[in-house]
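Shown below is the structure under consideration.
Every protein chain of the complex appears in place save one, which is left out.
Up next, chain A:
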Amino acid sequence: MTLLNDPPSGLITGTGSRLVAEEPERFRVHRDAMTSPAVLTEEQRRIFDHNWLYVGHESEIENPGDYVRRQVGGRPLFMVRGAKSNQVNVFHNSCTHRGAVVCRRDQGNAKVFQCFYHAWTFDSEGKLSGVPDREAYGNLDWEGLGLKRVARVASYRGFVFCCYDPDVVELETYLADAKDYLDLVVDAAPAGMEILRGTNEYGIDANWKLLVENSIDGYHAVSTHDTYFKYLVALGTDVSGGVDGVGRSLGNGHAVIDYRAPWGRPIAKWEPLFGDAARVEIDRLRAELTERFGEARARWMCEHNRNLLVYPNLIINDIQAVTVRTFMPVAVDRMIVTAWELAPRNEEPDVRQRRLDSFLTFLGPGGFATPDDVEALESCQQGFASGGVEWNDISRGMARPPAANDEAQMRAFWRRWRDDMDRDDLRSMP
């Protein structure tokens, strides 16, 4: 069954091209893309059912039986390390009997997952291991009644993704040049990276794609985050260099801004905020990376900030700290954001402390920057309601090599979005 033959959904062809208008030096997105519930319905099928989506990080489930529960593409799932296979399993979180969720906590360790409704029990590999009064049934296919695996699951350097479309391209093909930027994050930590305890969860009354744009937007930094820059200046940071770098498309809708900025980086760029004592340690980290990767790559790792979008809804910002952020629409004008902090294992305690300070100062609902971003996004959504103006303009930088404060990286997202929304060969996924 194709989407076109699926009357209840009411999907239309050519939605992407109707809403994204590209000319040689003009790029516009129709505001219906942010305000139309019909578009959101199409996105669910065309985008979230057919692209690789971030589930979690392998460090969150290190031991057999460790699990985390997640909403991925709007669906409740859980990811568990199998006790026998030691592999990462990702299951639809629904009892194969009558539907109740079988994993009812956000995180933990379990030998079995028992549905509390009728006590059907599944092991960490998804096998149905217990059914009360099994003799009441005839010859059921008990094997086939194990937990349903998500069609595709794969991991790249610790980042676990899944896809509901069994025919999707391999994850590494999908990630395209975004892989290089994931490598930069992971290579900086000789012992690997881990997600730290403590999850930030917040809601924004705005369309989800506005956060895509905002997360890779170098243009807004100086105006929206004025108070943050003032704060840095008050602490003695030289902000005269501003935000300086490039915006790049990485293929398949992925994109990055790669730039130098005034603030410090725990790996490894000192700033006054870190205190003089930290200078030695920062220099040591830098020297180590230079030895391992050479001067040029070490400079890239240490001095450049990288706001990375992995299409459609994963952001990995390697800035004052590394934040991993994913978000899902719950309505055309509302999204839920979940954010974690990623840090090197076995990090020196004072480096870890600086990393946490940097993270908290800038990021999260209690930080100096995120609330102002949220305010901006909500303000855009409110402005859309005014009507009159039909199109957003995303043309910045089309007439020159794109800088980090241009909008080339957003155009990369929107072109892929347009193509996804135009496709008429996509089935709805069970």
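By our rule, a residue touches a chain if its C-beta (ideal position, glycine included) is under 8 Å from a C-beta of that chain, and two chains touch if they have at least 3 such contacts; residues count from 1.
The definition used in the following text is that contacts and distances are computed from a predicted model.
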Undepicted complex member, UniProt protein name, chosen from "NADH-quinone oxidoreductase subunit H", "Acetoin dehydrogenase E1 component alpha-subunit", "Benzoate 1,2-dioxygenase small subunit" or "DNA-directed DNA polymerase": "Benzoate 1,2-dioxygenase small subunit"
Sole residue of A:Val29, A:Cys163 or A:Ile204 that reaches the chain not shown, by the stated touch rule: A:Ile204
Candidates A:Thr224, A:Thr237, A:Thr290 or A:Ser395 - the one touching the absent chain: A:Thr224
Chain A residues touching the omitted chain (full complex): 60, 68-69, 105-108, 196-205, 224, 226-227, 230-231, 234, 340-341, 349, 352-353, 356-357, 359-360, 364-366, 368, 370-372, 374-376, 378-379
